[in-house]
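This report refers to the structure that appears directly beneath it.
The block that comes next holds chain A.
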Amino acid sequence: MNVPQPYQVVGRDRETADTVTLTLEPVGDPLPAFRPGQFAMVYAFPRGEVPLSLSGTTPSGTGLTHTVRAVGPVTSALAGLRPGHHVGVRGPFGTPWDLAAARGGDLLLVAGGVGLAPLRPLLLRALDEPRDHRGVALVVGARTPADLLYRDQCDTWAQRAPVAVTVDRPEPGWTGNVGVVTTLLDRVPYQPRNTTAYLCGPEVMMRATARDLVHRGVPASRVFLSLERTMRCGTGHCGQCQLGPLLLCRDGPVVAWDRAEALLAVREL
Partner candidate 1 sequence: MTHRGTRTVHVGALSRVEGEGELRLRVEQGRVTEARLRIYEPPRFFEAFLRGRTHREPPDITSRVCGICPVAYQLSACRAVEDACEVAVTGQLAALRRLLYCGEWIESQTLHIHLLHAPDFLGYPDAITMARDHRADVERGLRVKQAGNAIVALLGGRSIHPVNVQLGGFHRTPTRAELAPLAERLRRALDDALHTVTWAAGFDFPDAGCDDHLLALAEPGRYAIEAGTPTVMPAPRSARLPASSTRALPTSTFPVRDFERHVVERQLPHSTALYSSLDGHRHLTGPLARYAVSGRWLSPLAVEAALAGGLGDPRAGTVCRNPFRSILVRAVEVVYAIDEALRVIDAYEPPPAPAVPVPARPGRGHGATEAPRGLLYHRYDLDADGTVTEASLIPPTAQNQAAIEEHLRRVAQSRMDTGPEPDDEQLRHLCERAIRNHDPCISCSAHFLDLTVERH
Partner candidate 2 sequence: MSGVDRRPTMAVWKFASCDGCQLTLLDCEDELLPLADQVRISYFLEATSAAGPGPYDLSLVDGSITTPADAERIRHIRDVSRYLVTIGACATAGGIQALRNFADVAEFRAAVYASPEYVETLADSTAISLNVPVDFELRGCPVDRGQLLEVITAHLAGRRPDISDHSVCFPCKRRGTVCLPVAKGVPCLGPVTHDGCGALCPAYGRGCYGCFGPSGSTNLPAFVPLLRRDGMSGLDVVRVLRTFNTAAPEFAAASSALAEAERPPEAGQRDATGEPGPGQDGAAPRHRWEDE
């Protein structure tokens, strides 16, 4: 059955001025388990649906965590929800982050803006299973310090793994880095040839980062991007999320750079 299942908001954390993280628990039977990188179609009654990537894990195992930025009518409605409110959820859809590709090597996570959200469950899993990898590093770019997601958690993560953060526009009192996210690629430790990179952020930022990483020696097949196009159905039937040969709701959103590079190079593909 491909209709939204009712979920209840059980937690709501304000991340930034326009972004909140919702924790949802099923009202009835839970949907099949979501893996990091996959997304749900989340329905805000009565306005409509938006695709939202999983942004965290819940202790119950049946819950879902989504971080949503209010940019349109549906996301604004979602961002305005309070515990007890209901939403509809369909999923899981799409490809997960390929964590197996990184086994034994370094993990480099590069996030831009709200792109940190889909990477968070991957980071948490990697931190929980340190023996599977050589190392984990996180690089984060944001517009301003106030736009940084999960700020407190970043500090906690930084105690367990190298975390580098930069902003485009500092605010008074900001003592961290200023500049584009690619300038941080030299500030965290990883062995390029033995690294798997996971990028999520604006497409322009991911393209520049992927090129820089490949230039440094990270294999293109191990640079993963989470791509975005219009999605209506999530089930591969509406045709709207096509990127050349890819149906991003099915063959994505996570796509390796060796596939994505040529596609993203063609304008308006």
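In this section, a residue touches a chain if its C-beta (ideal position, glycine included) is under 8 Å from a C-beta of that chain, and two chains touch if they have at least 3 such contacts; residues count from 1.
Candidates were picked such that all candidates are chains of the complex that A comes from, given by their letters.
If you're wondering where the values come from, they're calculated on a predicted model, not measured in any experiment.
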{"item": "Pick from 1 or 2, the complex member that touches chain A", "value": "2"}
{"item": "For the chain A and candidate 2 complex, residues of the former touching the latter", "value": "46-48, 72-73, 76-77"}
